[in-house]
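Quick one: the structure is below, questions incoming.
Up next is chain A:
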Amino acid sequence: MSTDLYQQLLATTTGLLLLTAVLQVWGRSTVRAIGLLVLQGVALAGLVLTVGLHAGEGSAVVVAGLLLVVKAVVMPWAMLRSARLIGVTREHSSRVNPAVELIGAAGLTLLAYAVSGPILGNRTDAASQAVPVGVSLVLLGFWQLLVRGSAITQLVGFLMLDNGIAAISFLTSGGLPLVVELGATLDVLLVVLILGVLVVRMQAELGHIDISELRELRD
Partner candidate 1 sequence: MTIASVAVVLIQLVLAVAVTPVLIGVMRTTRARLEGRVGGGIMQPWRDLRKLLAKEPTRAPGSTLVLTAAPILLVASSLLLCALIPLASTLALASVPGDLFVVVSVLLVGTVALALLGLESGSAFGGMGSSRHMVIAALVEPTVLLSIYALSVPAGTSALAAIVQARRADPASLLNPVSLLAIFALVVVVIAETGRLPVDNPSTHLELTMIHEAMILESGGRDLGWLELGSWLRLTALLGLVANLALPWGIGQDAAPLTLLVGIGAITVKVLVLGAVLAAAEVFIAKLRLFRVPELLAGSFVLAFLSVSASYLVF
Partner candidate 2 sequence: MATLIWIPLILPLLLAAVSIVARSRSWTLWLPVSAAVVLLGVGVALVLAVGAGGALTTAGGLLRVDALSAWMLTVVGSVAVVALWGGIPHRTDRTRNIGSFASLLCLFLAAMSLAVVADNLGLMWVAIELTTITTAFLVGSRGGRGALEAAWKYVVLGSVGVAIAFLGLVLLSAASSGTGEPSLSWVVLLAHAGGLDPALTRAGAALAVLGFATKAGLAPTHSWLPDAHSQAPATVSGLMSGVLLSVAFYAILRVQAITDAALGPELMRVLLTTAGLLSLAVTAGLVITQKDFKRLLAYSSIEHMGLLALGAAAGGPLAIAAVLLHMLGHGLVKSSMFVLAGRILGYTGSHDIADVRNLLRRRPDLGGPFLLGTAALLGFPPFVTFFTEVAIIIAGFQRGLGWQMVVACGLLLVVFAGITRNVLAMTVGAEADPDAARTSHAPLDLPARFRQIPIGIALGVSAVIGFAAWPLATPLLAAVTALGGAR
């Protein structure tokens, strides 16, 4: 793979990641959020493939395929199923003003760029230049968790956070050992499944999935 193409692909996939992340924050529809997640999964898989092939690792294909299946197919499918099961397609309420939400997102992206520089130190290669995108994804995912009230949107935020970490992982060190990578992916998948189950139980037990209403346990 030529350096130019590598840089081009890197830019495309990371750009796509950031775009989907911002769109996540912008949007209100649950179904669209899950759709964006699929897109994000695809972009992530692309990123992995790019980085892996550039480094000349054959196993990258396997990992990319695995990520594609889990992040772009299985998880969105599971979430969509939960959402359908409880009949929620649109988020009812946001806890903060949408403008604030977006300004916050912008600020966090800036923060991501600001802190990434010092953290990466003297690394100047193309992949490292893209790391702030991953950090943005982490922070924006967290931001989703913080400002959204619906259980499913929280789940989306969590996955975005996880995608960000995966992106950073591949951009900085070309990924972790396969066994760890497998274990980590499996863990995240299980967490998503559990949370999906809990969402369904929540709907059954409480009649809603607005987690800001979950305030029985307190001091």
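Note that in this section a contact is a pair of C-beta atoms (placed from the backbone, for glycine too) under 8 Å apart; a residue touches a chain by one contact, two chains touch by 3 or more; residues count from 1.
These made the cut because all candidates are chains of the complex that A comes from, given by their letters.
Being a predicted model, the structure only gives us computed values, none of them experimental.
Engineer: Any idea which of 1 or 2 touches chain A in this complex?
Structural biologist: Selected candidate: 2.
Engineer: Can you name the residues of chain A that touch candidate 2 in the complex?
Structural biologist: Where chain A meets candidate 2, its residues are 118-121, 123, 138, 142, 145, 151, 154, 158, 161-162, 164-165, 168-169, 172-174, 176-177, 179-180, 183-184, 186-188, 190-191, 194-195, 198, 201-202, 205-206, 211, 214, 216-217, 219.
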